[in-house]
Structure formats: C-alpha cells, structure tokens
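Some chains have been omitted; the remaining ones sit where they do in the full complex.
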Amino acid sequence: MTHAADPRLSARARLRRALSNGRVTAVLILLPPALILFTLFVMLPLGESAWFSFFNWNGYGAPEDFVGLDNYERILGHSVFHTAAGNTLKIVAISLVVQMPLALFLALLIYRKTPTNALFRLVFFLPYILAEVAAGLIWSFVFDGNYGVTASIAQGLGFENVFILSDPDWAFAAIMTVIVWKYFGFHMMIYIAALQSVPEDQIEAARIEGARRTQVVRYVQIPHIRPAIAVSAFFAIIGALQVFDVIIPLTNGGPSNQTHTIVTYLYTFGLTRLNIGFGSAVGVILFVGAVTVAIFYQRIFMKRTEA
Amino acid sequence: QTEVTVLRVAVNDEQQAYLEQIAEAFEAQNEGVTVSFEYVANEAYKSRLPTLLQSDARPDVFYSWGGQTVVEQVEAGFLQPIDALLPEGFADTIPEAGLQAYMVEDQLYGLPQYATEVVFWTNTALTDQAGVDIEAIESWDDFLAAVQQLKDAGVTPIVAGGQDKWPLHFYWSYLALREGGPSVITDAMAGETGGFENEAFIAAGREFQRLTELEPFQPGYIATTYETASGMFADGAGAFHLMGDWDYLPMRERSTSGEGLPDDQLAILSFPAVTDPVAPGGEAATLGGINGWAVSNSAEPEAVEFLAFMMNAENQREAGRQELFIPIAEGTADEMENPFYIEVAEHIAASSFHQIFLDQFLGASVGATINDISADLAQGVMTPEDAAAQVQEAWDFR
Amino acid sequence: MAEVTLHNISKSFGGLTVLPDLNLTVPDGSFTVLVGPSGCGKSTLLRIISGLEMPSGGSVRIGGTDVTFEEPSKRGISMVFQSYALYPHMTVAQNIDFGLRLAKVPAAERKARVTEAARILALEDYLDRKPSQLSGGQRQRVAIGRSIVRQPQVFLFDEPLSNLDAALRTQMRVELAQLHQSLDATMIYVTHDQVEAMTLADQIVVMKAGRIEQVGAPMDVYDRPQTAFVAGFIGSPRMNLLPGTAIGRADVAQVGIRPEHIGVSSSVGTWAARAQVVETLGADTVVYAKVDQVGDVTVRLPGNQRLKAGETLFLTPEPQNLHLFDDAGLRMEDPS
Amino acid sequence: MTRGHLARNLLRLAFLCIVASFVLAPMLATVLGGFKTNAEIRTNALGLPAIWNTQFYGSILSDPAFWRYLGNSLVISIGSVVLTLITGAAAAYVFAQIRFFGSRMLFSYVLLGLMFPFATAILPLFIKVRDMGLLDTWWAVILPQTAFSLSLAILLFRTFFAQLPRELFEAAYIDGCGYVRFFWRFTLPLSAPILATVGTFVFVQSWNNFLLPLVVLNSREVFTWPLGMMQFRGEYVTQWNLTLAFVTLTILPAIVFFLAAQKYIVAGLTGGAVKG
C-alpha cells in the first residue's frame, strides 16, 4: 500500500522551503563579502605572482620579457637561495628540536592553575605579543657590540667586544635564539591549554597504579596532548617558513647574505632589487613548499591523531 | 589650475625649507599653479618608485640618481623628453657631465641639481696622534701604510657602515676606476674587454682585500649601519671615513654630543691613486652622485618650468650659501664658505671624469650585487675573481 | 587482613572543613557503601583512603599498617573512577596491563593475569580495541579489570555506575555483586544511588555534611533509621515525614512512615485524604495525596489500583511501622 | 609536604626563574635603557640607571608624530578587527550552519590562505591596492590585512559555531526565526568568547604588522608605529636610549592590551587552535 515518495515533488518543495526560510538568502548575503575580500587580496595576487614569475620584469611597465622558467632556474642555482633555504630549515629544526621540547617542559611545570604559575605564564607569553620589529630592535640592542648587553657583559668579564651579529658563524645562531625567545611562549600556551584538558582522574589512576611523575608525563599526558603537539608543530613549521620581520632589524640578511630566510631573500633579491619576476618566483616556490608541508602534514599526523 | 607634484627622498629640515621656499616663489610668479612636495624615506623610495610610476598617483617630477635607472624608466615610457620645454640656452648653464646622467640617446629627461663626491673624511687629531701625515698620502700603498701605522698606534684606522653595504662598495668602485680608467664602466656595460670580468675589476678586488687584510675597520663594522658609522666617526672612533661630502652635517647630528668633530680636526683626503693601473687615466676620476630630477610622462609643461626655475642660478647659489649641497650649475658655487664644500667643488671641477655611484648607475639589481660582493670581499669570504663574475652575471640578467 | 580503619580523620580545603572528625572501620572482605547527598564528602573520604588526598589530621590503616603517609601505589588498593579514567590511546589489553608494567611484573605473568581478568569480565573479544570503540558497560568493565589485575587488598569505587543508563546499571550492579563474592576482597563503594547502596552493601555508611549519620546493614538502616535524615534519605519513594501532631503526639518532633506502610480504604481510616496524582506503574501504584492538617502523603499500593486523581481516600498508617524522631532528629526508641 | 616534594618544587622554581630572566632581561634592559644616557648604556646596559633621566621618554611623548603613529595603528587595527569579525563570522556561519553544494570546496579554498605570508604576493598586492586608488590610506592596510586574517578567523569561527547546540537553531526556527536573523540575533551574541579571541589575534597581528604597511604606506601622515619606529631608529641611530624609549612606549600598549585580553588568547588556543 505504500506509495513511493515523488522525488520531483519533494525536490521542488525542498527548494521552495529553502527559499522561504532564508537559507538561500543567507548564503547569498553572508558568504560573498569574505570570499570577495579573500579572493581579491589573497588569491588573485598569488595567481599574479605565478604569472609574473615567468617574466624578467623590473616593475616598470607591463611584464613583456617572457623568460619561461629562467627565474626558477636561477633561484635554484643561486647559492644565497641555498643558504636561505638552509636557514629556513634550520629554523624549522630548532623549532622542533629545541623550542617545542622547551615549551612542553615549561608547560608541564606550570600548567596547573595557581597564581605563581599564572605569573610565569604571562611572562613567558610576553615576547609573543611583541611586534617582530620591536623584538628585532630590542635584540639588536642586546647584541650590539658597542652599546649592548653583550658588550656590557663582555666588558665586565674583561673580554674584547664581541660582535655577534657580524660574525657569520654566530649571527644566525643569534637569530635562532631570538626566534626561540619570541615564540616558545606561544607553543607553551598551546600545551598548557591541552594539558589542562587532560582529565585529572586519568593522572590519578596512573598514580594509583604506581606511575612516577615522568611516567605520568610519558604515558598519560603526552599521548593525550598529541593533537596539540601536532598543531603546534604545524604552526612552528609554517611560521618558520614565514620568518621575516625579526631578521630585518637584526641583520638585514647579512653578513655576506648568511642570515637570509626565504622571505627575506624574496624581499631583498626580489623587491628591493626590483627583480619582480624573480621575486615572484621565490614567492611561488615558498607557497608550493608551504602547501606541500601542509598536505603532507595533514596526511601523516592529523589523520593519526584523529583515530 | 595646474598642480605640480614633486616626489623627493626625505631630507632634513633645512633642505625642506629651501624647497618649500622655491615652490612658494614659483607659485607667486605663476598664477594658477600649485606645487606640492612629498617626501619618502630612502630605502622605501627606491623600492616603491617603479610601482608608483605606473599608478595614477604618479608624480610629475621626482628625485633621481641618474644613470641606468633613468634608462630603464625611459624604456618603460615613464619619462618625457624635456629639451624642447626648457628655456632657451638653459642647458648650457649645466656641465656636460651632469646632463649626461639624465640623457638617453641624446634626449634629456631630467636635470641634475647637485654633484657629490666620495672622499676620505679624516680625523686629523687621530692621524696626528699616530704620526700619519695625510698630506703625504698619494698612492694606495701610502694609504695602506698609513692604515698600518694607525693600527700600530692603537687607533682604529677606518670606520665603515658595513651592514648597509653600499659604504663598502665605494672602495671597490673607486679602485675599479683607478685601475681601469674613466671608461671602464661604460666599456663593461657595452660588453667590451671582458665586461665586468675585465682585469681592472679583479685588480680592484685584490687591492681592496689588501686593505681588508689589515683589518682596518672598527670591530663589528659589518653589523654597523651607515648612520651609526657616521656618528661614530664624528665621535672620534676612527681616523678615516670613506663617505660623500653630504655627510658633513648629518654626521654631526648623529654624534653623541650632537656637535661632532670641530672643523679644525677634520680634513678631506681624495681617494688615492694606484701605482700600476691596468689601464691608465683613472687617477683623476671622481666617484659620487649627480643627483637631480626626472620628469614623468604625465607632467604638464608647468612642471618643467618649475624644474627650470628650481635649477636657476639664483636658487643654486642660494643652496650653496646655505651649505645645503654643492650646486652643479656653472659658477654658482662661488658663494660657499665651507672649506670642505669648496674643496669638493674644486675636485669635481677638476675631475677628468665623474662616475656616478655604481649601485645607482647600474640599476637596482646590479647595484645591489656590487654592494653584496663589496661586503663579501671585505670579509674575505669571496675571491676577486668570483666577485667580478657575479657582477657580470647580474649585468647579463638585468 | 585488609581491614581499613580511619582514625580521627579530618580534612579541610583552605578554609573549608569538609570532614571534621571521622572514625570508621571497614571490615575485611566487606562490601561497604558510602552514601549521602552531593558534596557531603564521600569522594574526599575515598580519596583519603586511596592516598590521592592527604588528611589534615588522623590516620589511615589498611590491613593493620599505618599508610597515612604512604604513596597510593604502595597501599595495596585500587580505584575505579566514575568516568572510568581509561587511557584513550591504549588498547583494552594495554589499559589493563599498564599497572603491571609499571610494577615490572614479568611479561609471562602479566599476560596470564590480563587474560584471567579479561575472562572474568568477559572482555576477551575486546582486548585489542581502544576505549572509544567500547560501549559504556564495556568501558566500566575495563576499568574494573584494571583494578583486578593488580590484586589489591582493597577496591575503591567512586560512583562507578552513574554514567550508565538504567538498564546497564542494573546489569553491572549484579555483576559487581558477583565479583565481590568471587574475589572476596574488601570493597568500598561510593554512590548516591540508594538502590545501589541497598542492594550491594554488607554495610551502609550514611554521611551528611562530612559526618557519619549511621553505619549498619542495609535492612537495619532501612528498618531502623537512626536519624530523620537517614529516614528521609533511604527508601524510594521517600518516607513520609510528618509532624508529630499527625499521630497526636506532641512530644514527637517528626513521625516517619514509609509509603508502603499506609493502608488505603475508600470508606474508613485515620486520615481523610484527596488523591492529587495517581501513578500506575504496572506492578504497583503510587498515590500522591493531600491530608488536611497533616500535609502531603505518598502512598504506595501493590498492583494496579484503579484510583483517580481527585478521589477521596482514607489512609491508615500501620502503627508498628512508625518511626519517631525528637527535636534533634534522633530516633526515639519508644513507638508506644 | 615531604622533603622530596619541597626540593623538587624549589628546583622547579629555580628553573622557571632562570627562563623568566632570559625572557625578561632584554625587555628590562630596553625599558631601563630609555632612562640612561648613551654613555651609561655603553658601560652599564643591564643595571639600573644611575640617574633616572626622563627627558628621553618625555621628548618622544611630546612628539606629535609619535601619537600620530599610534593613532594610525589603532585605527587600522580596529578597522581590521571589525571587518574581519563581521565578514569572517558571516562566512563561517554559512559554512557551519548551511549545507550547500560546493560548501566544502569553498571552505578548503579559504583555508589555503593559512599557508602563506604576505611576502609571497606582496608585489601584486601592492599593484592591486594601487589600482584601487587606496595607496596611503588606512584601507590599504585594513583590506589586505583582513583578507589575510580571514582564513584563520573562519576556521576558528566555524569550529565554534558548529559547537553551538543545534537545538538552539531548531527552537528559534520553530519560533519563526530564519537563517540571517539567527546569525545576528543568536550566533553573534553567543559567540562573544570566540569573537574576542579572534579579535585579539587580528588586533595583535595588525598592530605589529610591518611588511604590508611598509609597502603600501608612503606618507608619514599614515605611518603605523612599526614604520615610525624603523624611521625613528634610522634617524637616531646612535642614540640607543631614544630608540629604546621609543620601543618601550610602543610595546606598552600591546602589553596592556595583552593583559586585558589574555583570557581570550588562551581560550582561543584551547578552543580553536587545538581542536582545529
């Protein structure tokens, strides 16, 4: 006796309802502003970057001198680009190997909600909200061989003035120090947030079962905050790919172009030298790199933590 | 109602007042014309100009360093030839070398306003202290000896702003001029005699490294900015400072005291000649700027009128009187009183050839490469041969 | 011997005194249930026994040894939490095994014990699953399995069934009772569900605001509540607590009578009442009635009684089942 | 409690203090440096100043340019925040609440923005801004800044909106409330925490942004404070004390703002980032 539902009728009825309850209007009113802004100022420029990257163009007039993949070839053969890419990798490494463990260790020390912990949390997070340029300036003062803090200390110890930022061997180490200084608090906060959501009773259960503090960390807390670690690592990598503002006031890429990252390389060799096509190609390489990282990352880590 | 917009790299207050005054005077003479100045900081100016020129906000007249940049701008069609618009005979008041900087294929696209020269500013108190007689320094070898002597006396021989790199490129440029003679750059640009891999450029690198091997600069010079270095020199931190004549006032302001070195402790030393140059004729060439103005294609004739007005003998002379810069127009430097300016003006007048800074003259990209290799040479992380090769590569791929 | 003795235990959090001064003996092998309203300190007491919380004063002895300052893991206890507290990233087997691994029990023995526990709890088929792939009852079993393998002298349970739905709760309750019978260990069990308390306990401890109101066998507590609080707390539907005047005794502050101890007639009785709401539950019928001068009275009748809201009834409390309480709420031992 | 406990706690505190001093020392040196003469900075960069000179701070505070920089930064930051919140929340609402053809694809499209910095497209971006005639206006920073903030904002918003109880919408819907009205009357008011979080992040980012203003702002009239600071640094390059005073005065608002908003920053990290 069942008469099958008429799919056409119900489809039409559905549409009529969608119109009358404002679903369609909502999509048409609420979505476009963001999409237009995003397309106009993010995706279009990105596409244009890709276009420009096939030209040898100094920014004057319209790009006309089509050079195919020459820009890419030059970049990949440029020793400074290798240094810059290497430096970027170093920042990734230092973020993953030094910064994140430090942040995690600190988070474990202060994740509980007490007034002292709140104070330390505040202090550790402070550098993160400082502007990169301000941080760069502050640290260039610290490292200033004539005036700075290191100078004071060196003088106090009776050493010669040290010029950390002008020493090719040390300048990048200094930059990485600043980066750790600036961003470890951010990662720490992510861990703290995650640690606070670890159910207390699981920790207690482990204690009753005889777990020592380190064992609780290893077997209960860290497995629990694995998603947070994945997120923080993702931020660390994407962030490392984007380091720019800190370097400008500190070394401006010097000495001998030893402290460039990919973005300062782009800025210096693309923008300030008016090799717009060249710079755009760097941008494209950076973008492709970031997307690759993101995709791989999602494949490997995010999936596993979801399960 | 016509509006003339003028874009200028940021200047100090006195210079700004000077420009405003000229604008007012011009407006007073020309009903219905307004002149407005805009100022942009140095680095930003260079990176922003190309895009600005393509925009509707394109200035009518803008500050320029001449050279290759003008050529590129002309090629892109941003500039307009102004010969026909200038008052009769106006061009004759300006030295040929100056006009050349704004000329592309025999057409004039702008006017020079002033020339500058790069010299060794010298702190005589320190040289005296070390027993160095700067009058006696004739050759590069003499200079190197003096550097050694200063070092032995515990005086920092030279201060340099290595972080900005361009202060170091003066050494390489000057040495190349001295080694290769006046035409060395234009020949290289034309691709003759091995281009930038010509022996003269390699020799320049080698000579430069002879200097840097003495470790003549203040410690940490490579992380020192130009401004810091100039302030340090004014504070008496070193005996020499290779810098343009324009630094005379600013270095005072940058000194800790705000006073700088008294005039009687200050001297000017021309860049010494090399003893056995690769090609002859370079010993009397000068390096510096021929700074001036270019006229964009959107400018009304009034803009050129204003430019000519700004450059008239009266205004040029006034600038000299106020010691703002060394005017370029023939015979307008006569009212200057500052001994250093007068000396520089004489140099330029006597110069066999005035070479514009290479980092400007060769365009942004090649220029930056020269700055890079200069810094690398100074630190000994690059051989003279590689340096020359890199410049050539950058030139090829301009 | 795994008797648990609490001697003069007190506990404050900051300024708040949760347990003023508490003495309790939990006999070896007994199933002792702590009941009481929310916030009365049941969990705190359990956590003091477990060692997760230190008492502010007093001492805890387990099996004759003073363990007041001992680490939780050294007390020979195990604990099952309300939220199960399973480790979500470990399989069932790993969850059960974890404590043994920490204790460095040899691998062969660990395996044997885990298998045995899984057998007892019918978890064999789930050993490789993660907790998130289990139902509520299965999770609860894993939590218990984790306790069992450690072979503790004392099991502690903090509302272990309160996250389960009614049907599962009943089932797990029966399983727990059987487990106690087969393991023969001391069990201390916190709940605020009185059905659990009544059905599981050898010994019920009724708490109120950090103090023990009554300790006794379930039916003792049910039949002879020592205070008006216990009388009202134990039993469902609640005991009717009426003013003493309801039975004409001015010397009695409150008189208690359980709903099932009131007779109903349509013609004669002690109190004339009006039925307000009649709930027919199938097996029995609950009548919420109003008696003038006495107040609301709940009556429970067996089977399906055809009564209607608004009807007039006559109620007669059974005199032998009256509970009398004095001004202080204490039981008066003379139901004359 | 026990002796072991105490020792461990002391060790913990000691370590925390060491890290804290590593974090704070540069900032402290900066703040104090603003009170010292240059000569004193040279000999005593870390310690307390011998004499507390306030004129360096004073001279900056009395410089109208300083206040103009701050004002510009404030306008631009607030503009970016407001625009991001409104457009981002509206879009995220649609993504969270309404299922329609292509919604997932559009969402992934927007998320692409998470992955690259301004720098990759800064030049085309400049040309775009210029072609729209916005150079040297506040909009030149606000619009791109907003566009670049949208990805993260939409991600966080969507996560939050999706967690709002579905029944709330259904109850309102039965009451006769449509989608757009629900957005204004319910979603926005109920999302104060996440609005505050995203707002805080966008504000801090915009307040600190350097590269974008550097490229699109030419006139000192519209300079933001990081530009002003770099300009100032260039002018008074050997006078570290003035620079340090300037830095101190510009980071103070950020710190004050942070103290006020830290709750939301933390909440955002818990709620959005970690789960996202």
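Residue numbering begins at 1 within each chain, and the chains themselves are lettered A, B, C and D in the order written.
Simple rule for what comes next: contacts are C-beta pairs under 8 Å (C-beta built on N, C-alpha and C of every residue); 3 or more make two chains touch, one makes a residue touch a chain.
From a predicted model like this one, the values you see are computed outputs, not experimental measurements.
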- Query: Counting the whole structure file, what are the per-label copy numbers?
  - Reply: A x1, B x1, C x2, D x1
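By definition in this document, only the chains that are shown with their structure count from here on.
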- Query: Counting one step per pair of touching chains, how few steps separate chain B from chain D?
  - Reply: 1
- Message: For this structure, I'd like the pair of chains sharing the most C-beta contacts.
- Response: A-D
- Query: How many angstrom lie between the CA centroids of chain A and chain B, rounded to a whole number?
  - Reply: 41
- Rounded to the nearest Å, the gap separating the Cα centres of chain C and chain D is 54
- Message: Residues touching two or more other chains, restricted to chain A: which are they?
- Response: 59, 144, 146, 271, 276
- Interface hub residues of chain B, defined as touching at least two other chains: 47, 51, 54, 232
- Which chains are in touch, pair by pair? A-B, A-C, A-D, B-D
- Message: Taking the touch rule as given, give the residues of chain C at its contact with chain A in the complex, in rising order.
- Response: 50-52, 71-74, 77-79, 81-83, 85-90, 98-99, 102-103, 146, 150
- Query: Along chain B, where are the residues that touch chain A in the complex?
  - Reply: 43, 46-47, 50-51, 53-54, 72-73, 75-78, 162-163, 165, 219-224, 232, 363-365, 367-368, 372, 375-376, 379, 381-382, 397-398
- chain B contacts chain D in the complex at 38-41, 44, 47-48, 51-52, 54-57, 225, 227-228, 231-232, 235, 254-256
